[in-house]
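Okay, so here's the structure we're looking at.
Removed: one protein chain of the complex. Kept in place: all other protein chains.
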Amino acid sequence: MPTVSLSDFAPVEYAWAGVLFWLALGFSALFLQRLRGLLALIFPLGALGALGMAGVGLAALMGAGSAIVLPIGLPELPFHLRLDALSGLFLVLLGGAAFGVTLYASGYFRQLDTARLALMALWFHLFLAGMTTVLLADDAYAFMVAWEVMALSSYFLVTTDHDQPDIRRAGFLYLLIAHVGAVSLLLCFGVLQGGDIGQMQAYTFEYMRSAELAPFWASVAFLLALFGFGAKAGLVPMHVWLPEAHPAAPSPVSALMSGVMLKTAIYGLLRVTFDLINVQEGWWGTLALTLGLVTALYGVIFAAVQADMKRLLAWSSIENIGVILAGFGLTLIFYTDGKGALAALTLTALLYHALNHAFFKGLLFTGAGAVLHATGERNMDKLGGLMRVMPWTAWLTLIGALAIAGLPPLNGFVSEWLLLQAFLLTPGLNQPYLNMVIPVAAASVALAAALAAYVMVKFFGVTFLGVARSPAVAQAHEAGWRERLGMLWLAAGCVLLGLFPTQVIALLSPVVLQLTGQTLVNDGSWLMLAPVDAERASYAPLVFFAVVLVTLLLVFIWVRYAYHGRMRRADPWDCGYPEQDARMQDSAEGFGQPIRQIFDAFMRVERETPDPFDRHPRYRGDSRDKLWVLVYQPIANLAAWLSDRVGRLQHGRIQWYLIYSFATLIFLLVFVTR
Amino acid sequence: MFLAYHLQVVNLLAALLLLISFAMLSQRRITGLVTLFAWQGAALSLSTAIVAWSTGQHHLYYSAALTFILKVLAMPWYFYRLVKKLNVDRDVEPMINIPTTMLIGIALVIFAFNLALPISQMSGTVTRSTLGIAMASVLLAFLMMITRSKAIPQVIGFLAMENGLFFAATSASYGMPLVVEMGVALDVLVGVFVLGIFFFQIRETFDSLDLKHMEKLKEK
Amino acid sequence: MNTGILLQIAQTLLAILLAPLLMGWVNQCRAWLQGRSAPPLIQPYRTLKKLFHKEAVIAHNASPLFRFAPYMIFACMALAAGLVPTLVNDLPFSPAADAIALVGVFALARVFLALAAMDIGTSFGTLGARREMLVSFLAEPALLMVFFTASLISHSTELPTIVETLAHKEFVIYPSMAFAAVAFWMVSTAENARIPVDNPTTHLELTMIHEAMILEYSARHLALIEWAVALKLFTYSALGIALFVPWGIAPHGDFAALPLAVLALLVKMILGGATLSFLEAISAKVRLFRAPEFLGTAFLLGVLGMLIHFLLEV
Partner (left out) sequence: MEIYWLLGIPLAGGVFLALWGSRRNAPEINALFSLLTLLAAAALTMRIIAEGPMTVGGEGWFFIDPFNVFLVALTAFVAFTTALFSRPYMRIEKEHGRLNDQRLRLYHSSYQIFIAAMLLALTTNNMGILWVSMEAATLATVLLVSLYRTPASLEAAWKYFILCGVGIAQALFGTILLYFAAEKVLGSGGTALLWTHLNGVKAQLEPTVLQLAFVFLLVGYGTKVGLAPLHNWLPDAHAEGPTPVSAVLSGLLLNVALYAVMRSKVLVDGALGNEGDNSMAGNLMMGFGLLSVVVAAFLIKRQTDVKRMFAYSSIEHMGLVTFAFGMGGPVASFAGLLHMTMHSLTKSAIFFAVGHATQSAGTQLMEGIRGLIKTNPTIGWGLMLGTVAILGVPPFGVFASEFLIITTAMHEHPWATPFLLTALGVAFASIFGKVQPMVFGETTLPRLPYQPALTPVFIHLGLVLMLGLFIPPYLAAWYRQAAHMLGG
């Protein structure tokens, strides 16, 4: 009798088992509505699944690729699944972030009524399964099915509170842009399909890899992929759904969407560009770099002027995606220029940033969710002073905020550092014009990073610090233990990813090797990150952290022992005006006002200012995305105009309808006998 | 080569058919239209019978008989009755004025002839030129349906089109298989029956058979 | 290696100890230039001592973050001071963080300061924090650009390598560094809360940037912050020296050059402080909304420096 041991299964089989597990969990939720106790177990079990998935990803990163063919799919085109290093890395990302978020969700959703909890569990786990399958898919059909399952399930998650018209609108916009992007991806796969037409196997990635593409068609495929994946990732100008959908969704879902789902688009872009398209043109990189930088700056500027905390975080996601895409563009530039080592560096940077973003954005969204849950307010102008009521949430969120602001020694800094290093290494490029572009690009990245700090000070400061701006805050309570545990996991991720870059980079290296054919050599020791050469650049966060910590302790001890610890509490300084109140603090709008003033050109500002005789003066300022007016409105108008024209053809008179038939007939007769 | 007399008669009838089509295009009164329709049916029936006799295809006799009964007797009678009953024998106001319609009609005839020319030349049947005429009368009937704004003339146009088709079937290709012809005839019969029901419903509902009342369903 | 660590500690301690002195010197110079009688050179030390002995007064609603921040800021500045080669080049700690990380350290301190300022919830605190972040979001990339220009020349972001390239290799005139120098001066004024961006001596809350943020601090907390501010000024000066006039910094392991390095540092600091106060004295504080323009110019100059490097020096 043959024995079956666990090692008989390839990682990809485990990953698929995980997907099936999630699916089973999701659908069982529908049938467990009577058994509240069991229903409550679904989310923790899902979290365990995520942890397992991260483990599978790690195994795939370490080991060789594995593939299976499933018995479902189209005839002759069953689902091909494959787990290689690239998929493995993103599985780690997914599993790692999803574990924290799902754990958090198990607490966050506990107050939902049974029916809604069951639906939530269904879509949530379907969403997880969809994202995982996207990473595993090895043929276009499986990929697209998973891609759209991901979109659809997240749509239903976004519209959980569909009573509000805003949320419906957000969901609609989200699904629409996702769908248009998906069609674009379809077209991309249409270009890429290899082999003879008429073979369904032509849609497997294996055939696509071997297909020879003319440069023109390769470029078409690339542009379609950039559009399609860009729409999902939030590339400007396809970003409009993002700041609508993320706030609309329940917070764990926003965390998952922002932290993980956007990364699947990055995964897809990498997969298509490096793995499937063989020919590569240099200008693709320039394009991606430009778009990425525009996106980064655009995102961060708008993040700075938001008053809704989840919307702020959503815009910040756009910024981060922009940074990642800029890295992607730079990788392409280096790669096509034959600078494999540099390509490896930038690729490492972008993968690192993707990983980081999953953790800190997950953390920030869960933190914001905890605040929302506790106060029922998303508007920062009604918050403040939460640090004293919910210290756990506050401190954990602070870690996320510092990390995303790119401050050492947390993880955001590492990826930013790597990316900036890459910019500094460009002078070796063969195309002089790029040498001129790069400094500007580097400057933009630096600017975006600095603005991100601005944004995060605003986010954290206005929400958690200061004095409560509305009574809603007074009833706030600390998040439950499951939420805290989830956030703690994510925060730990931020810290660890920040402190052990060499280890993380070693983990990334199989992916980098797979895509660029080179790995990043670390010149330093295990402590020190020196991507090219210790002479050129190095960074040792653990030493750094230790020194900060030691200095801090020394100073503290010295101050305590050399002097005294006496302290007295008093009223704050009121500048001689005793009637200070919470409204005199900067509001979120006020904090963003300088940015709004500087970058006025990109925004459509709506202002409502009180007149001098108002009894209850109110000020309202709203900064809208100008691209909405510049891009989407005209498209909508054009569609409406065309639809109007077409509609006029159908005016109800049967004689005219007959004329159409008649004209068609005559036209065709002339056409075929010509 | 001279054609046999009977074929000359068929050609003559074909010309008559076309002439009647033109006449129908210019006819304003519904009763007149019905009469012309009956005449067209008669010409069709006659030509079918001649073809049947000359080729010895007996099933064409059935067709001829069916045509005669349906299109010369039954339908015109039915339409007369309808017109009387519904009292709608007013002047027909065409959508396009008659001279223009005639001009378009002539253009259509030329077009149809041109279209049918290559086909006629390869036709095995002796009455090959009739295909062009059949096509022309189909197109003319189509034109008539377009220009008429009342329900009954439109239906007559529709039936006239069917006449053209029949003519194409019988005279140009010596008839379709009997089953098909029977089926077609049955369909026409049912169709007219349905139409009759319709006319009453429409009349009941709109108090008129004017198509102007039926322009509500449209893209606003 | 051990001597290296000792040297490292010594240099850092020296920076910490000397920093208030530099502050005193600058204040003195400025007083002279303004025609006032100057406070003694060691006045900053006296102030610090006084503050350390006082009882701390803290707002009722101050959170732990508020009390934690001064230590954090001081630690960050001490770290920064340890990173910049002031006397000896290529000390053991410097590979732990390069120029970019240095910018990160400054940013970390700044973010903590801004957050602490917002903690109490007074209008001045948030106002100061907002202004500080406004100033920094342009100053920080500008500083990075300055570093980048130097990095491009030396093909490294390691400060020791930069210093080595500039000071200990063949002497070359780098036009790009001129741009960088101007940008650097502009950034330093902003970052150190000097005129024309901010006025360290103002007592009018509405015009404050830095001072508004620390209004709520007192006693030891304030002392730490003040010290950190002095340390920051010192570090910036050392940076300026390392980047633009690095001659005299002792190469790695060359103990013979150490006395000379101390001397050079003193001279350069004295001159630098005097220059700073001179520049401060001849300029006027700009309106707050001109500050972004001012710093934008710095940023632009930094980028221009990089471009010039690509144009002329590659």
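Here are some notes:
Just so it is clear, A, B and C label the chains in written order, and each chain counts residues from 1 on its own.
Definition applied: a residue touches a chain if its C-beta (ideal position, glycine included) is under 8 Å from a C-beta of that chain, and two chains touch if they have at least 3 such contacts.
Computed from a predicted structure; not experimentally measured.
One chain is not depicted; across the entire complex it touches A, B. Across A:Leu175, A:Ala441 or A:Ala479, the single residue that touches the chain missing here is A:Leu175. Checked against the full complex, the candidates A:Pro44, A:Gly63 or A:Gly190 give a single residue touching the omitted chain, namely A:Gly190. For chain A, the list of residues touching the undisplayed chain reads 71-76, 140-141, 144-145, 147-149, 151-152, 159, 162-163, 165, 168, 171-172, 175-176, 179-180, 183-184, 186-187, 189-191, 193, 197-200, 203, 220, 639-640, 642-647, 649-650, 654, 657-658, 660-661, 664-665, 668-669, 671-673. Considering the complete assembly, chain B touches the hidden chain via residues 57, 115, 118-119, 122-124, 131, 135, 138, 142, 145, 151, 154-155, 158, 161-162, 165, 168-169, 172-180, 183-184, 186-187, 190-191, 194-195, 197-198, 201-202, 205-206, 213-217, 219-220.
We adopt the following convention: only the chains that are shown with their structure count from here on.
Chains joined by the most contact pairs: A-C. Centre-to-centre separation between chain B and chain C, using Cα means, comes to 99 Å.
In whole angstrom, the spacing between the mean C-alpha positions of chain A and chain B is 69.
Per-chain CA centroids place chain A at a distance of 36 Å from chain C. Across the complex, chain A meets chain B through its residues 647-655, 658-659, 661-662, 665-666, 669, 673.
Listing the residues of chain C that touch chain A in their complex gives 52-53, 55-65, 71-72, 74-76, 78-79, 82, 93, 95-98, 100-101, 104-105, 107-108, 110-111, 114-115, 118-127, 129-131, 133-134, 136-141, 144-145, 148, 151-152, 155-158, 161, 205, 215-216, 220, 224, 289, 292, 299, 302-303, 306-307, 310, 314. Interface residues of chain B, counted against chain A in their complex, comprise 95, 111, 115, 142-143, 145-149, 154, 211, 214-220.
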